[in-house]
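One chain of protein is taken out of this complex; the other chains stay put.
Up next is chain A:
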Amino acid sequence: MKGAMIRVEALTRRFGDAVAVDAIGFEVARGEVLALVGTSGCGKSTTLRMINRLIEPDKGRVEIAGRDAREMAPDALRRGIGYVIQGVGLFPHWTVARNISTVPRLLGWDRSRIAARVDELLELFGFDPAEAGPKYPAALSGGQQQRIGVARAMAAEPEILLMDEPFGALDPVTRARLQDEFTAIRRRSGLTAIIVTHDMDEAFRLADRIAVMDAGRILQIDTPERLLRGPREGFVRQFVGLDDRALRILSLHRVRELARPAPDAPAPAQWVAPDDTLREAASRLIWEGGEALAVVEADRVTGEIRAEDIWRVGTRGAA
């Protein structure tokens, strides 16, 4: 792949006699989100930490935007890459604003630029800058802290974000909201990201491509849909989970992809929006027992979606 933002080649790392990461290689294109998934101890976090050199590889190389990571000073390299971890790691003795400004300060930005960037990020993540900025992290909820953690990682406008179980410690509702928020923000900002997670659903929600890892190797790396339709035998098949794969495939598609034209009318009692997933539409159809649903935008019917079309998407061999 030409112009890959991150390129990993034959990366290997041992801890004592154990091989944590075994000659793995992959590329992440500019603006792409890659998920590294696998069970605990499969080497996914070690791989991530070798990219910003928190761990030095024994063998192999990492290229960031075409430059060998070894040629850059580790601290300078890390300042250019956003890093989010599960424990968040906000500094409790610094205010929220001071936490967010950590890397810009290291880079020597001037005061006014830092203040403007902090306010911009707080707004982006749904905070009132005047209210949240002077608070200490202990005054925030877990979800808010995690948001500030992501904001802090994005503070110096890095092109790359590395995230290790970023939403792992949150309740399901907060996690889902943050996942949607993150997807919206990274689309707007064109960030390239690698996300480490053991949660397959999170990988499907956030990633453009998924690498399934086991025992220090990448067993399969593919788009979510291809992974669901053609998982390799063995571990991948088991980890991806095939019981509800039709529904999972449906959740990767939006209603607008299948909507057919329909005459303009006021919204009926049951309907779906164009940005709802096919999975949501299917669920509603099953519940209502109908053959088709109105697609509604701004209280007017703009089209319809048919059950047969949805089923076809979730069928083996479709693509």
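Quick note on the criterion: a residue touches a chain if its C-beta (ideal position, glycine included) is under 8 Å from a C-beta of that chain, and two chains touch if they have at least 3 such contacts; residues count from 1.
Please note the rule applied: contacts and distances are computed from a predicted model.
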Choices "HAD hydrolase-like protein", "Osmoprotectant transport system permease protein", "Tat pathway signal sequence domain protein" or "Nitrogen fixation protein NifU" - which one is the UniProt name of the chain not shown: "Osmoprotectant transport system permease protein"
From A:A18, A:L106 or A:A265, residue that would touch the chain that is not displayed: A:L106
Chain not shown: contacting residue from A:R13, A:K44 or A:R79: A:R79
Residue among A:G89, A:G143 or A:P274 that touches the chain left out of view: A:G89
Touch residues of chain A, complete complex, unshown partner: 52, 54, 74-79, 83, 85-95, 102-103, 106, 136, 138-139, 149, 152-153, 162
